[in-house]
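What follows is a short report on a single structure.
For chain A:
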Amino acid sequence: MPGIRIDKEYCKGCELCVHACPMQIISMTKEINLKGYFYARLHEPTKCIGCRICAITCPDVAIKVLTHGTRFALFEY
Partner candidate 1 sequence: MSNDANIIFERPTAMSDRITHYCPGCTHGVIHRLVAESLDELGLRERTVGVAPVGCSVLAYNYFNCDFMEAAHGRAPALATGFKRTRPDMIVFTYQGDGDLASIGMGEIVHSANRGEKFTTIFVNNAIYGMTGGQMAPTTMPLQKTTTSPSGRNVELTGYPIRMVELLSTLKTPSFIARVGVFSPMHIVQAKKIIKKAFRLQAENKCFTMVEVLSTCPTNWGITPIASTKWVASDMEPYYPLGVFKDYEEGEG
Partner candidate 2 sequence: MVKKLMKGNEAIGEAAIAAGVRNYFAYPITPQSEVAEYLTWRLPEVGGTFVQAESEVAVGNMLFGAASTGKRVFTTSSSPGISLMQESLSYMAGAHLPVVLVNIMRGGPGLGGILPSQADYFQSVKGGGHGDYQLIVLAPSSVQEAVDLMILAFELADKYLAPVMIIGDGMIGQMMESVEFPEKYRDESNPDEKDWALTGAKDRKPRIVKSLFLNPEELEINSLTLDKKYREMKKSETRHELYKVTGDTKILITAYGTMARICQTVIDELEEEGISVGLFRPITLFPYPEKELFAEVIKDNIEYILDVEMSTGQMIEDVERIVKGARPIDFYGRTGGIVPSPNEIKDKIREMLKK
Partner candidate 3 sequence: MDKQIEVVFAGFGGQGVMTAGQLLAYTAMEEGKQVVWIPSYGPEMRGGTANCTVVVSDDRIGSPIINNPMSACVFNRPSLDKFGSLLRKDGLLLINSSLIDVKSGRDDLTETLIPANDIALKLGNPKVANMVMLAAYVAATDIVSFDTLGGMLDKKMGKKKELLDINHRAFEEGRKLIETIKA
């Protein structure tokens, strides 16, 4: 199953990933990180398709994308 890891300390809460996610499964927390930002989180991990769009969009390289076995790539990157 694909998934993402968001490093909350790198997140500045810009919300670009929230709008980029085609599955609309990323949202902002009500908690703040050490820098004082409400950070992004994956609220429905099971729906993640591992498309990498959130990670590609993130200006702070806070997102890692993982997958298991073979995957279907939507696009070349």
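As a working rule, a contact is a pair of C-beta atoms (placed from the backbone, for glycine too) under 8 Å apart; a residue touches a chain by one contact, two chains touch by 3 or more; residues count from 1.
If you want to know what made the cut, all candidates are chains of the complex that A comes from, given by their letters.
Bear in mind that the values here come from a model prediction, so they are computed numbers and not experimental data.
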item: Identity of the candidate that touches chain A (this complex; choices 1, 2 or 3); value: 1
item: Residue ranges of chain A touching candidate 1 (in the complex, touch as defined); value: 1, 3, 9-10, 12-16, 19-20, 35, 37, 50, 52-53, 55-61, 63-69, 71, 75-77
